[in-house]
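Structure first, commentary second.
A protein chain is absent from this complex, but the other protein chains hold their places.
By written order: A and B. Residues from 1 in each chain.
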Amino acid sequence: MAPARAAVRHLPRAPRAVVGSNVPRREGLEKLTGRALYVADLDVPGAWWGVTVRSPHARARILSIERDLGADGARAVVVTAEDLLRAGRDNVVHLIADDQPFLAHRSVEHAEEAVALVAAPTREEAERAAARVRVRYEPLEPVLDFERAETIHKTCAIDKGDVAAAFAGAARVVEGTYRVGHQEHAYIEPNGMVAWPRIDGVRLVRGSLQCPFYVHAALTRLFGEPAEAIRVAQTSTGGGFGGKEDYPDLVAGHAALLADACGRPVRLLYDRAEDMVATTKRHPGRIVHRTALDAEGRLLGMDVEVLLDGGAYVTLSPVVLSRAVIHAAGPYRCANVRIRGRVVKTNTPPNGAFRGFGVPQVAFALERHLDRVARAAGLDRVELRRRNLLADGETTATGQAVIDAGASRQALDAVLKRSRFAATARAHARFNRRHAHLRRGLGLACFFHGSGFTGNGEIRLASEVALELLEGGRVRVLAAATEIGQGTRTVFAQIVAQVLGLPYEAVETVDPDTALVPDSGPTVASRTVPIVGRILADAARELDAVLARRVGRPPGRPWTRRDFAGAAALHLDAGGERRVTARFSNPSGQRFDETRYVGDAYAAYAWAAAVAEVEVDLTSFETRVLRVVAAQDIGRAIHPRLAAGQLEGGLTQAVGWALFEEVVARDGRMANGQLTNYILPTAIETPPIELVVLERPFAHGPFGAKGIGELPMDGGAPAVVNAIADALEIDLDRLPATPERIAAAWLAARPERRRA
Amino acid sequence: MRGDLAALEVLRPRRLAEALAALADSDRPCPIAGGTDLYVALNEGRAPARRFLDLSRLDELTGLETTPSGLRLGARTTYTELRASRLVRRRAPVLAEMAASVGAIAIQNRGTLGGSLGNASPASDPAPVLLALDAAVELAARDGRRVVRRRVPLDRFFIGYRETAARPDELIVAVLLPSSALEGWRYAYRKVGTRRAQAISKVVAAVGLELGARPRRIAAARIAYGSMAPTPVRARAAEAALAGRAPTSAAGRAAARALLAEDLHPIDDLRSSADYRALVAGRLLESLLGALGGFRPGLDD
Partner (left out) sequence: MKLRLEVNGRPRSADVPPMKRLLDVLRDDLRLTGTKEGCGEGECGACAVLLDGELVNSCLVPACQADRRAVTTVEGLAAPDGSLHPVQQAFWEKGGAQCGICTPGMLVAAVALVERARRPSDAEIREWLAGNLCRCTGYVKIVEAVAAAARARRPGAGARRPKRVKR
């Protein structure tokens, strides 16, 4: 089988082009030789081992905590909420609503909630001591079903046009209800932190994380200490996908509290089982669609209800809901839209960020629904989408006039062409006639994703980066964005090198340390390249201007290492600053009304389409994905190979969510919290993936680049499930589409099949 | 991981007699071969014993050979060895097929037949195939200064959920396949797992048919299932439904009906549902019978 090839339309290259080429990866060699140090690899002499004592109950009052550790705990320390408060700490994990404690105090709100912390010189001692911590609970009745939950974390509403009128005058109305379950990140490296006690006025924490300044903010709040008193440094991080966006705040706080209590460094490293049951997951949801069409199959009105399960604490739920609601009507033209969103509290571990951040959930619902709409209206499902895709200047549900929406049509055409959609569908029909017990099908999805923080979030973040002059004509990039597999350090070096015209090797990058880098915001929301990369480009242009002025040459001309070194030396000798900083400047002028949900929700949307081909075995109802073809508009590929890697990885996570990945809960606790029973795709399940990478420059991204990390996750699942539904002519409205659900739908569709 | 492995003792005998003497001891050690199941429990902090008996030096438990009565597979035979063995591929290729479906390469290199049969998980991958092959287990124990051996047919070996007919002082030393099963019989096997590799089975079926030529009849059948009852089981009612019949989709359907009515007792669990298992077990049977008997299974007709 031929390896997947990305068809990339390259823009004309500047001489000595660094951006747009597959330069050697900055972080690459150490990962290939086993020298990269992940948090569990750190050699920390004298470190103690930390263990977290967790609630077995989904909801309970804490009556007492007894800590007579006996001989088992002779050397151990225990920290509870009482200890924390007595020491004057603030028992709050600072995020949005400040409702989550580091340690449960009088009540637990979810199973596996942290109730106490234990540290001892060895793991075995810490475990034995932890087993002696006796917590007395009074169990209470938990709320576990989000569809019946009443406590609301957040609501969100979008109103555009006149939905009532649209439905009144519609030729046809189609309804559908869709459900998605949790998804567990299953990064191959579990969460972990190492914390040191306060030394020379500074508490240091090192570990696996995506957002060093989130951790920093959480710890300054916990300890009530100023910014300089907390230092957070990222170790090589083995995958994040959003699962290490906010959860590390908890791990870091716990580790720091233990280090504080025992006066020694503490390693708090989760094993797989703990990580799976205790940490955040993708928000489950129920999405209800009512869609009004005219006689020509154009969308007249869309009425969508989005209900998400936020778990026990607010954490990031308002932002997930916000993004879900904004994307719920999809990349389609519709003058009359009503969207109501709610994220509710259940007594389950809080859900959080996961690649896509609300969009995969609503994209699944919408793209499954459009196939239903097409069938009901007697329309071809490709034509229905094509007829309704947004064109330039037309408005989204929030009334944002989109630019470059032509990319969505281009993506659709690209996947149809590359998958030979019509011919393949005919081939499947022939195959299905010839095979009694195999069925093949094709599925399509069109989807989109806004880059950067929603609404005015980027303005509020006010991200900052710096460039530092080094000896020998080199420059160091200082930003808080973390490398978690996407190649952050590489693309940053490429951008800065290209702007300055310096060789790639002249630009250095570091893993973020809050003592060394300014806060360029979290590594989330597909913002690393378009937002932070753009600010870096601005900083580089500023640096170029400063040095060019210094030596009296025109700005914007490529530097040789020698000339650059000379200019830098002159600059520093004359008392110039070693560092140039730049801030987010809102280059697109984007503005959003966050009360009415009207306006420009994002500076840019990126557009994509995917086609999946599947074969379902009617003996076992197992699905084999034969192929996925995806086209994605990324603005500009800074590093084509890394970009392709993001698309391939995201699509594979989508296939996993579509077919295999299910969190089975019992009494509010994940019962299948092992990799034996939470099923990830292996190399065998993962289909060949063919990519068409579209480069249509985004005016405000560095070299035209948009965000790419999340979009491939957004639409893969509906493409796969649409293909299964196509193959078997059944309705599948819930994820994952397991063999059990497919079998049940198959039998339900043709009751005569049920054998006596 | 959790738990403390430092306190665990291991005995590492080089000779079977020594190993059996250790098992006869009142402080009985837990045997370990490849460790692919045991170490999952140890990693979770659930050590089944304080003392262990490492079998990895016992050459007497290795070997894949032809004997006058059939094939003898040492208990320490790994799945990799089954796949690589020319003898197995020639005389019992269904075993190699099964071995390829176990875990993934790193597990196949370490997991053993004896380990799987001794654990007696209802989801044991080799058990259904060995049941269809009419296998027997050879057990050995110490009796004074002698080593005594006995054979137990595999279809009488699994006596309860994770319980075997082996006495606590006995070791599985070999699996025996009779010549009668290796000639004149055809076998088919299919595992439906949570995914195609590294999967615990939801339903696993092995079917053997002895077909008479003129007239074309099913002379005998051996059908075995895993993950469908507290133990791996022979599906006797389904076998009886086939005896003497022509291999047709009607026969397949009759066998499937008998299978579900009498032989199998699927449950709901973390991995799957009773309904799905029942549905697929029947379909698998018809499908495998069709492949062996040369007919198109009815399934949804």
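Basically, a contact is a pair of C-beta atoms (placed from the backbone, for glycine too) under 8 Å apart; a residue touches a chain by one contact, two chains touch by 3 or more.
All of these numbers come straight from a predicted model, not from anything done at the bench.
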{"item": "Omitted chain - touching chains that are shown", "value": "A, B"}
{"item": "Residue in contact with the excluded chain [from B:18, B:54 or B:300]", "value": "B:54"}
{"item": "Touching residue (missing chain; options A:79, A:186, A:407 or A:469)", "value": "A:186"}
{"item": "Which of A:55, A:236, A:396 or A:463 contacts the chain that the document leaves out", "value": "A:236"}
{"item": "Interface with the undisplayed chain - residues on subunit A", "value": "1, 3-4, 22, 24-25, 27-38, 40-41, 43, 185-190, 236-241, 271-273, 484-487, 641-642, 644-645, 648-653, 674-676, 680, 682-684, 686, 688-689"}
{"item": "Hidden partner chain, residues of subunit B it touches", "value": "1, 5-10, 12, 32, 34-36, 39-40, 42-44, 52, 54, 56-57, 59, 80, 103-107, 109-110, 196-198"}
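Following the convention adopted for this analysis, only the chains that are shown with their structure count from here on.
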{"item": "Rounded Å distance between subunit A and subunit B, as computed from the means of their C-alpha atoms", "value": "43"}
{"item": "Of subunit A, residues touching subunit B in the complex", "value": "124, 127-128, 271, 273, 436-437, 618-622, 660, 664, 671-672, 676-677, 679, 681-682, 684-685, 739-740, 743-744, 747, 750, 753, 755-756"}
{"item": "Contacting residues of subunit B [partner subunit A, same complex]", "value": "1-4, 6, 40, 44-45, 104, 192, 194-200, 202-203, 253, 256-257, 270-273, 275-276, 279-280, 282-284, 287, 296-297, 299-300"}
